[in-house]
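Here it is, the structure in full.
Note that one protein chain of the assembly has been removed; the remaining protein chains are unaltered in position.
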Amino acid sequence: MVTIKELPREEYLLKGHAACAGCGPAVSLRLLFKALGNKVILVVPACCTTVIQGPYPYTSSAVPLQNILFESTGAAASGIVAALRQRKLEEITVVGWAGDGGTADIGIQALSGAAERGTNFIYVCYDNEAYGNTGMQRSGATPYGAWTTTTPTGKGERKKDMPLIMAAHRIPYVATACTSYPLDFITKLQKAKTIVGTKYIHLLAPCPTGWRYDTSKTIEVGRLAVQTGVWALYEIENGKFKLNSPSDRLIDKSKRKPLKEYFSLQGRFRGLSETNVEKIQKQIDDDMENYGKLASNCVPDQAIYGRA
Amino acid sequence: MFYFLTGRVVAVIKEIRIHGRGGQGSVTAAEVLAHAAFFEGKCVQAFPYFGAERRGAPVKAFARISDEPLLVHSQIYAPDYVIVLDPYIYKVVDVTEGLKKDGVIVFNTTKKPEELGLKNWRVATVDATGIALELNLIVAGQPLVSTSILGGFAKATEQVKLESVLKAVRETWSGAAGEKNSRATELAYERLTKWWNGAAL
Amino acid sequence: MEQVIIDTANHIAGHAARAARVKVVAAYPITPQTTIVEKIADFVESGEMDAEYIRVESEHSAMVACIGAAATGVRTFTATSAHGLALMHETLHWASGSRLPIVMAVVNRAMGAPWSIWPDLADSLSQRDTGWIQFYCADSQEVFDTIIQAYKLCEDEKVFLPAMVCLEGFILSHTYSPAKIPDQEKIDAYLPPYRCGWALDVDHPYSHANLVSPEWYMEFRYMIQEAMNNAKQIIPQIDKEYGKLFGLQHGGLIEKYKCEDAELILLTMGTIGSEAKLTVDKMRREGQKVGSARIRVYRPFPAEEIVKLAENSQMLATIDRHISFGMEGFLASETKAALFNRADRPPLAGFIAGLGGRDVTAETIEKIAKKSLKYATDGKVENDPIWVDLKE
Partner (left out) sequence: MIKEPKKRKDLPLTPLSCPTVGSMGKTGSWRTFRPEVDYSKCTKCTLCWIDCPDAAITRREDDSPEIDYDYCKGCGICANECPTKAIRMKREED
């Protein structure tokens, strides 16, 4: 695992951008450049980053960036990858950088198409669990029970499980990550860069404006998401499921922090009923148990989705 | 702005620009102000500056108050009044841009006009932030000034009565928040200082 | 070297993409376009075409893949029909707004509901506002030549806009007929590789298509209009130059047939324009001075040429293979618009014919011409569109 001080000092998300104070996705995009450098072409659909980069004639992105239609990240990436190959410019990394709405909802078709075609690019979904750029409306990736402007009494459905959906495409690499675990995210990006084909990383990126917490708590909230088991860090490499630290130790329920610690920091969970908290706790316990099973008895041919 | 149709002054429209930061309630201030004038039988409009509003970033909101129905939909370039919600924003934004010569600026600050570089403007000041802190009127970590300052506006410009503002405040906030906001609005009305003599515009 | 092949217009379109040395094709199958993309797949797999064929999962993604590739500096091609084109609508705006010289074959097909796989021009005409140049072809040779000319045009730095090359489904797309495939070296000399000075490039990192505020958006839209006007001047030059090089010409903006002394001019598009020549010849043999003007380029709309055409004619008749519900055919509307400020404008009768693949024969066109001449002599023209061969 790389250490922080080994990370390059160069910044390719230039300061003075338009992200809200305390923006998790903005930290994450910086981390992406720490991992991949600047021989990167970024493909960005309609999402917070569309505005974060600033209006013409300026941009805060120091790498070439293709702004594209909301549902088209996968398709645009396919075109760019094909063109680079035709122009024999092979060492450029094409990265799709999209929000949860642009990934799990409107953009899933283009992403699935690109994955099914084995398009050689890294797709990072920075997940702030709602349509952030338009003011926190509910998305498919909004968690059960969470407030958004279109679910004032809490979302009625569970979070769409994008990582496992992508694993079912039998792509060579799927991983989850979190802004609050920068080295884990960076390591996964660097591993993805060495793999040919479609690589999918689902990154939990806390959002103060949308999750209703104080802007200073972004990294703390992300950490709690993992420490309470709400969000598990894992990798599925060629179908082989592996839990990453600290999630590997949190299969044991006693090692997890109480769920309330995570909820209490965030205004979006303030209206959560006791029964809903229990219901979510049950969901987490089942998921972690399932991840434990996947990790332990996982020989390549028994992986839940990744049979070679 | 005076709306001239066929050479005759048709309607006297009072135009107000509100300066604040994303998350401070500039748009709410415009809406509550319009609501207050509506209670007095006026034709009203309130609208934000349409752009990506980011928490903390300078934003503008606008209101129009008129005797006749409002047909205009374009932006406000020469306001009669300016309301400044944020005490420091004048360092990065020219709050007097386009303001009419004898227009009035209602400023949430503890400073005097000369300290704000506004010596030759008609300025009224009130420490709305202080009032909010006094009453523990805090929302998402920010002192709420967007409605209380309208109390100051009522006194400084006499464009709306205090009771109309209070009525509009309670329309916007119910229960305890409504009470606290109304109290803050009354205090802002009482504590407003007009730094020029002579009547309002 | 040069060869004459006999094939369907769709396959000939595939040949054109190959001859244009397209580097990335992204396409999704839809009747009646399918045999274009199948032909291209053969060329790519056989190595006859050094290109990348992205088998995308939808037409929406087909156009966006072309946008991504063109923005990365390679020549791109795609093809679609009817609902595929409609699904692309949003992406068409994005391509023209990005000023990318993508060329697309549109195999015209009627729009549903209900399903119809047969040709009319409703699909491409309803995309006339998307900033795409639109060519309409009357035969396979023109399909081949127009695709090559389209790249020459679109990659001209005074244009830099995408273009549709439209051909009617089945009556053209699936019709087997001869076409000359010029010598490849001569095409390569005529059409040098595509260069884009502002392509996505890690050494010159620009962001493409950022948010543009009210301060500049209108200027960028005006520049697209300027490019369209430039195209209106350049298209005839390209057609003439292509004619000199390859001995093949198609009329520039409007293919005029015996219009010089025509009392009645039939304004047509696509294959109807070809068959109209038979009607013109027959009626001239019967002493009636009729001419046919086939609008080859619909966007940019050749308004000035139409005004010139109308100067010495007494009557105009437009034949629209399309209806804009609640009004009339676009060709009728826009021809009237072009002539509106002309005091000496002739009367115009607007006809709707051939929707959903209904056949439009030379006889049908003759009925149209005769009806128009009667309007001229009576001095009274129907304002509403006249539906030809409409069942009671």
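For clarity, chains are labelled A, B and C in written order, and residue numbers in each chain start from 1.
What we mean here is this: contacts are C-beta pairs under 8 Å (C-beta built on N, C-alpha and C of every residue); 3 or more make two chains touch, one makes a residue touch a chain.
Given the structure is predicted, the values throughout are model-derived calculations rather than measurements.
In the full assembly, the chain not pictured is in contact with A, B, C, by the touch criterion defined above. Note on the undisplayed chain: of the listed residues C:176, C:216 or C:387, the one touching it is C:216.
Screening A:133, A:218 or A:266 for touch with the missing chain picks out A:218. Contact residues of chain A toward the unshown chain are 4-5, 7, 9, 11, 13-19, 21-24, 26-27, 30-31, 34, 53-62, 182, 208, 214-220. Annotation for chain C: contacts to the undisplayed chain at residues 97-99, 160, 198, 205-210, 212, 216, 219-220, 222-223.
Think of the hidden chain as still there; on chain B it touches residues 21, 54-58, 87-89, 91-92, 111, 142.
Following the convention adopted for this analysis, only the chains that are shown with their structure count from here on.
Between the interfaces A-C and A-B, more contacting C-beta pairs are found at A-C.
Comparing chain C-alpha centroids with the centroid of the full set of protein C-alpha atoms picks out A as the closest. Computed centre separation for the pair chain A/chain C is 44 angstrom, with centres defined by C-alpha atoms.
In chain A, the residues touching two or more other chains are 51. Residue positions of chain C with contacts to 2 or more other chains are 211, 213. On chain A, the positions that touch chain B within their shared complex are 18-21, 51, 208-209, 212, 214-215, 267. By the touch rule above, chain B contacts chain A in their complex via residues 22, 52, 54-57, 140-141. By the touch criterion given at the top, residues 23-24, 26, 51-52, 54-58, 60-62, 64-74, 76, 90-91, 94, 200-202, 204-213, 216 of chain C touch chain A in their complex.
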